[in-house]
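Note that one protein chain of the assembly has been removed; the remaining protein chains are unaltered in position.
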Amino acid sequence: MNDIWAGLTQAGRLIISLDPTLIEITARSFKVTLTATLLSVAIGLPLGAWLAISRFRFRRLVIAVMNALMGLPPVVIGLMVYVILSRSGPLGVLGLLFTTSAMVIAQTIIISPIIASVAHQVVRDLWAEYHDLLISINTSRWQRTRTLIWDSKRGLMTASLTGFGRAIGEVGAIMIVGGNIEHATRVLTTAISLETGRGNFAMALALGFVLIASALLVNLVMHHISRTERGSRW
Amino acid sequence: MVTPILPLTLSQVQVVKQGKRILGPLDYKLSGRGITVVLGPNGSGKTTFLRTMHGLEHIRSGRLYWACTTLAARKSQAFVFQTPILLRRTVLDNIAYPLLVDGSTKATAYARAQEIAERIGLGGLLGVMGTAISGGEKQKLALARALVRKPQVLFLDEPCANLDGSATKDIEAILMDEKANGTRLIMSTHNVAQARRLADDVIFLYRGLLHDQGPSATFFTTPATSEALTFLNGGILA
Partner (left out) sequence: MIKKAVLAAVLTCAPLASIAEDFKMAVTTSFANSGLAEVLLPEIQADIDLNVQLLIVGTGQAIKLGEQGDVDAILVHSRPAEDKFIDQGFGTHRREIMYNDFIIIGPSVDPAQAKSSALTVEAFDKIAQSKADFVSRGDDSGTHKVELNLWKKSHITPEGDWYKSVGQGMGAALNTAAGMNAYILADRASWLNFGNKQDLAIVFEGDPLLFNQYAYIPVNPEKHAHMNVAAAKRLEAWLVSPRAKALIEGYQIDGKKLFVFNAQPK
């Protein structure tokens, strides 16, 4: 109980004093995770919709791979990305290891399957609902896809937020590929891990509270934006 | 510009689902004017019959053809489902959708959609989500969306099945109005009273087959088959 209280007060102190280190790592957390989320949305939403609408030869295989990737512990993905980006690895010449780019790549690999999977489910359900109507109206495949994606935007936003939530709280993979380097790749979660290691529970908890508050803020902002649609009782 | 799509001819059409014969083989020709009502007990194949003509069912055997190309025919017909399928959009967006699919400009599509909505009595609900209106309004919306393209043929599958008297009366008025405009309507119902009010001619389906048919004047008074007579008298058909 003491630690929690100390953590809360410390979190309050850090936020009120606009602690430069806190702002730096929080901003980096957001930069990395928002970039990864945008990339994953760009990959996952069309992939999920495609899997829901099209019937092609390797569809089952793609779904199986997607589910398998979702089940992998992030640390394994981190390790695979490390091996590939390492100077001794196939993409070593790019010099991306221990940069925020490496962290973006790892997070994108972690959350793209999650976003694609939720998107697949959402679009598949809507497709089942709309199927007869869209066939009846004689829509083209492209028109159907656009209609389904547009009309499931609520669910797709939930998918994106799920991905964002997973990514912002992830530590295992980005610790390996980012290296938790101060002023370069340190983010909220790796800093929490570091402070826990130092036994600074209050500081670790304070950072944890900041993390929770930021994630909450993003969710509230997104829901507020979608609330501007009238009659939102979907 | 308007090429007539009728008559529609069904020749020995048969629909089979999961090894079970649902419809046919049957021959039928849809032509002329007015309202044809499809009657029959539950499971007699009314819905499948309408969906087959509209092109929503896979035909196992037989032939179905319009007076023009299938592609041209598809653009001049519409279907109203028993349970309305509504897009998760506003009432106005729902009605305008088929026009936008056809490539109309937004201005044209929305002007036409608004005109139809007002004619059908949805004028006060344009900005409301299609999913947030009452059952009667939903069916009116589905009807408005079906009519927005000015179809030559309109299929309706039990359009009043779940509606109360007042909503049913509104829908029937719209249908009579459309009939007066020259739209060919073919609708299923198991409500004999409604069939009497609307039908110009009647098809009686029984066990997936076209069992009996005729102009309403003769069908309701002297049906050719004992099954149709039993059905009209409220009897139970096994």
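Chains here go by letter, A and B, matching the order in which they are written, and residues are numbered from 1 within each.
Methods note: contacts are C-beta pairs under 8 Å (C-beta built on N, C-alpha and C of every residue); 3 or more make two chains touch, one makes a residue touch a chain.
Please read all numbers here as calculations on a predicted model, not as lab measurements.
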Neighbouring displayed chains - absent chain, whole complex: A
Touch criterion as defined above, residue of A:14, A:105, A:133 or A:148 at the omitted chain: A:105
Selected residue (touches chain absent from view) among A:51, A:77 or A:97: A:97
Absent-chain contact - pick from A:143, A:162, A:196 or A:226: A:196
Absent chain, residues of chain A that touch it: 31-32, 35, 38-39, 42-43, 46, 86-89, 92, 95-101, 104-105, 108, 179-185, 194, 196-203
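As a convention for this text, only the chains that are shown with their structure count from here on.
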Distance from the mean Cα position of chain B to that of chain A, given in whole angstrom: 47
Touching residues (chain side chain B, partner chain A) in the complex: 54-56, 74-75, 78-79, 81, 85, 87-90, 97-98, 101, 127-129, 131-132
Touching residues (chain side chain A, partner chain B) in the complex: 126, 129-130, 132-133, 135-139, 143, 147, 151-152, 154, 230-234
